[in-house]
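This is the structure I have questions about; it appears just below.
For this view, one protein chain was removed and the others were kept in their places.
Our next item is chain A:
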Amino acid sequence: MITIKGLYKTYSCSDGNTEALKNINLRIEKGDIFGIIGLSGAGKSTLIRCINRLEEPTEGSIFIDNRDITKLDENELRDMRRNIGMIFQHFNLLSRRNCRDNIAFPLKIMKYDERQIEERVDELLDLVELKDKKFSYPSQLSGGQKQRVAIARALATKPEILLCDEATSALDPNTTASILKLLKNINETLGITIVIITHQMEVIKEICNKVAVISDGRIVEEGNTYDVFSNPYHKVTKSFVKDVSLNIDKNTLGDADDMEIVRITFLDHKAKEPLIYKIIKKFDVEANILSGQMNRIQGRIYGNLVVGLRGNVEKVDDAINFLKGEGLIVEELKYNGSSD
């Protein structure tokens, strides 16, 4: 549905050029909730703005339904934008219009007649559960309500794509959850493709089926959300997962000089099996749990465990191989007192 090929964005200023995006290639399928996560300054805002050309790409192409939108002229661009809704971190509602008129705004731009507008506005207020706020002004609404109005407004012209620019970053955790639920619901019932940029891991974990991690203007990791975050390899991805191994230091290890430290990652049902118990019994090794956590991504669980194994060297190796054979991901973090 959306294919980004070799996208570059360069800002030129007096003291040289800044490359905000470097060779971005992405494919977003119809019906995806596609998350783009990155730290501030990584280029995610620029990237999402290229999709509806609020930012002009410097190089590369963006295909939406096989049409290269970087080649559209101004009129075609306006038509294209009406097929792409967008919501923002700070909602960007018109402060001097009430909810009804805010939602009606894109319809007025497209010159719908009053009767059609009235009907559509009521439908949308119903969808975002704000019927009783029809004539309220933005200043009378909470953050979550404002974002709901913004969502209704973005959906007014029945777009196929919804772009979310840090849409929950200004909201508290409860409100974030309810907005995410609404977005998921919109995706499922209306079949709208959603592209979300965020720095909040919980947003990705909760609703995105696919994710791309952006760092310093490049996509560093990409794939199904579960795969990417249950087994991250890039350091930025790891920092979002707050991987348990990052918490291990000398102090936590204590007198671990004679232990083999491994990090074990359990996926799905494996997380529920008593595998540690099995290796203790089967291989006669001591297993000392140093840290661990369970995580839920898109309803699927995965766990991380850092374990110190102590015993006969061969037995320890056998135990590790056994775990690998069971489909777990085992990484050796430290071997017998080596200082690293």
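The rule is simple: a residue touches a chain if its C-beta (ideal position, glycine included) is under 8 Å from a C-beta of that chain, and two chains touch if they have at least 3 such contacts; residues count from 1.
Keep in mind that, in the parts below, contacts and distances are computed from a predicted model.
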| item | value |
| --- | --- |
| Options "D-methionine transport system permease protein", "Ring-1,2-phenylacetyl-CoA epoxidase subunit PaaA", "Carbohydrate ABC transporter membrane protein 1, CUT1 family" or "NADH-quinone oxidoreductase subunit M": UniProt name of the undisplayed chain | "D-methionine transport system permease protein" |
| Absent-chain contact - pick from A:138, A:217, A:232 or A:311 | A:138 |
| Option from A:95, A:174 or A:189 whose C-beta touches the chain left out | A:95 |
| Selected from A:79, A:188 or A:202 as touching the chain missing from the view | A:79 |
| Residue of A:109, A:190, A:289 or A:313 in touch with the missing chain, whole complex considered | A:109 |
| Absent chain, residues of chain A that touch it | 52, 54, 78-82, 84-86, 88, 90, 92-97, 105-106, 108-110, 137-139, 150, 153, 157, 163 |
